[in-house]
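Structure in structure tokens, see below.
Removed from the display is one protein chain of the complex; every other protein chain stays in position.
A and B label the chains in the order they appear, each numbered from 1.
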Amino acid sequence: MTKATAKSPWVVHFNCNSCNGCDIEFLACLTPMYDAERFGVVHVGNPKHADVLVVTGSVNHRNRRVLKNVYDQMPSPKVVVALGVCGATGGIFADCYNVLGGADQVIPVDVLVPGCPPRPEAILDGILKGVEILARKKIDTEVVPPEKTIKIVRPEPKPEPADESAKAVS
Amino acid sequence: MTEAMLFCLLGLPLICGTLAWLVKSSLLRNALIVFSALAVAVCGVALVVLSAQAPDGVWSFAVAPKFEWIGSVLEAVMVAVILIVAIKIRNTWIILMGIAQLLMVIGCYFIKPAEHHELLLFQIDNLSRILLLVTCIVGSTILVFAIGYMKQHQHHAPPGAGSLGRFFFFFIGFLGFMVGLVASNNLSFFSFFWEATTLCSYALIGQDGGEARRVNATRALLINSFGGTLLILGVLLIKLQVGGESFAELIQNNTLTLVPAVLLCVAAFTKSALFPFQSWLLGAMVAPTPVSAMLHSATMVKAGVYLVMRITPGFYDQKAMLLLAFAGALTFVGGALLACTQSNAKKVLAYSTISNLGLIVACAGLNTPLAYAAGLAIISFHAISKGLLFLCVGNIEQKIGSRDIEVMDGLLYKMPFTAWVTLLGMMSMLLPPFGMLLSKWLAIEATIRSPLLFIFMVIGSALTVFFWAKWIGRMQNIGYHEHIPREQMAPSVRLALSIMAFLVIGTGVCTMWIFVHFFSPMAKQVFSGHEGVNWQTFNEAKEFFYPAMLIFGAMLISMVIYYFTFWRRFRPSNVRLPFLCGENVDMDQLSEAKDVRSYDFHSIYDRVEHTVISSMYLRGIISEEKSTRWLNWLAWLIIIALVGLSIASIANR
Partner (left out) sequence: MEKLIEILTSKHVMTASAAILAPVAGALIMGIDRKLTARMQGRLGPPLLQPFYDLFKLFGKEPIALHRPQIMYAVLHLVFMILVLILLMAGQDLLMILLVHAFSSICLILGAMSVRSPYSWLGSQRKILQILAYEPILLVLILAINLRDNSFLASKVMENTQPLLISMPLLFLAFVCVLAIELSKSPFDVATSHHAHQEIVKGLTLEYSGPFLGILEIAHFYEIAIFFGLIMCFWHTNIWIALLLESAVFVFLLVVDNAFSRLSAGWMVRYMWTVPLTLALANLIWLWS
């Protein structure tokens, strides 16, 4: 069973907030050049059939719930591979008002693949690393979702220039 | 004893019906109805059992020939009543046909038949017994259902509606007339009962008053009067040509000629609402649901196919019967095709009835023992399943206020009992081990020698699967609930649904047994006297029943596997919502708001959007109006060819 799990990682790919750089590189893994299928990787389009969740991009307020939902709908054992700098920490967008940070703000991430974007070889390596972790996990491996405080950064509301408009009217 | 039972069955409904009309107290009326339902069921079963004891399984009741006038007088009175109704509603066509019928009835009376020493008024053979069982058991169950249903119905009834008493008079009377119809052997008596059922259906369809009911009731009367005219014309011809008085004589002496037989068949088409006469049955759904159930399953439409099955075995070597089979097969395909385009539950059921009646007529027209046995099986299994489905739809309609299939989503939670029973009924229409699938399979196997018919059958059954599967899918659509609340319903409704569901399951479990021990010997008996009947497929098909038991076994095995491996191990923590690209509503929102379904999703601003998933209705491809026009045209063509062929057969002789 463990061996079978290691040999057939089905991957679902979720684009959180990415600039599509990582996504293109991820899809390149499936091309004849890299051929992820030789490791048994199948790119399934839904979490219900998947073992590995590949996340690209940073997490923001809007897609936080979506990412959590997708993760919850995967049957355990499951692993999460976060691609790129954005997936890890939020990257250059980390300080944006709407960005929470990396995928690990919402779901437990097992493998981080650095790079902006990472090379396909690195991505394949990352997925296989994730598979190693996957093979060690059991169905009932309790995964505690991270209890991190979510920073909420909203732009300060600008003071209304009430006086000036009043002046303009007069 | 047997006579007593028969007369109980004929008289009791009328007496109880009249009393129910006169009685003012609703408690007393309900008691009367329950009593008559019980009496009809008990007498019906007793009559069937007792009459089966007679030698050769044919029980007959004979009187002295001097009583012959009774039949003619009754018939004339009934025709006159219809004529009066027609004059009251000022429909010229019905008046004309009524006058023609009256003249022909009087003409019939004056034709002196050959000398008899006795007059066989009633005769009960196997075919009659099957119809009797169907009428008495299914009919009385519907009667029980009607108590609870009509009470509720009367609250919301439009102002012009007839009283409950009137309703039950015709409703119970209907059963009595139907029993008379299947038991009577004398042609005059048969015509009398035939006209009586027409009148009852007219009265019941118009029960609620109002324009739509009036139009549809008039249409039913018009089409059935046309059938009645053909029937009486056929009887007149029989009397003129051969002087026969009863079915038994005609069949025994083989004296029935093709022309009256074809006339009777076309009359049966009108009653069974085959294409091109289907419009009255579709219109009849404006009536309260028990009426639809009665018309579609136990009575009315079964009278037509009964007549066809009664007369066709005499013509097993005639080419004309193949045309009859084509008329049936066309209806089978057409009904199924139009059912695919409907989202109105009652209309789907109506088209499915029409389609199945077509199948029965096709079986009768094929005229081989196998087809005949399949026809018998379809008559009985269809009556039970369709009766059940109509009752369920009636109950659902009363509860949710709609008969649209698309609205029936989530019913398994809202009204679990009814929904389960409905699912059972629908599954019995198309899945093994239930009888309908089996009989359809036999019908297909019987058509093997006429490939064109075979293709009709195949397309028809494929379409049947299509529309049932859609509906079943919609009905069983439900989110996850740990506990499902008990459904509140009137006791009579619950009782009626339980009885019918029990019947469906019972016949489903015993399908093979019933077929091997009842239907196929009956078919054998009917065809045993004839030369040149194709027995090969019949004998082969019987062999296959044993492996067919494997299907049943497989079903059981899978249920056991399922229960032990999955059902028991399934935990609420294993429940996940459907995949909606992650934008689902979550479990909390589901439990908070009543109208949120698990396929609703979040849109911008986290607003919950309601999703609508519709089934395919092929609306862009098939339009009901156009298809009906074409199908009617084809059906008329076949009927004209049938009549032409029969007239040509005279010229050849």
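Going forward, a contact is a pair of C-beta atoms (placed from the backbone, for glycine too) under 8 Å apart; a residue touches a chain by one contact, two chains touch by 3 or more.
None of the values given here were measured: they were computed from a predicted structure.
The residue touching the chain not shown here, chosen from B:7, B:69 or B:570, is B:570.
For the chain missing from the display, the contacting residue among B:28, B:96 or B:455 is B:455, taking the whole complex into account. The chain that is not drawn here is touched, among residues B:11, B:107, B:578 or B:644, by B:578. Seen from chain A, the chain kept out of the figure touches residues 1, 3-5, 7-8, 10, 32, 35, 37-40, 42-46, 48-49, 51, 73, 75-77, 139.
Counting the whole complex, the residues of chain B in touch with the unshown chain are 409, 430-432, 437, 441, 444-445, 448, 451, 454-455, 458-459, 462-463, 465-466, 469-470, 472-474, 476-481, 540, 543-544, 546-551, 554-555, 557-559, 561-562, 566-567, 569-570, 574-580, 597-599, 611, 613, 615-616.
Heads up, the rule we're going with is that only the chains that are shown with their structure count from here on.
The distance from the centre of chain A to the centre of chain B, with each centre set as the mean of the Cα atoms, comes to 60 Å.
By the touch rule above, chain A contacts chain B in their complex via residues 14, 46-48, 65-67, 69-70, 72-73. Of all residues in chain B, only 576-577, 579, 581-584, 586, 602 touch chain A in the complex they form.
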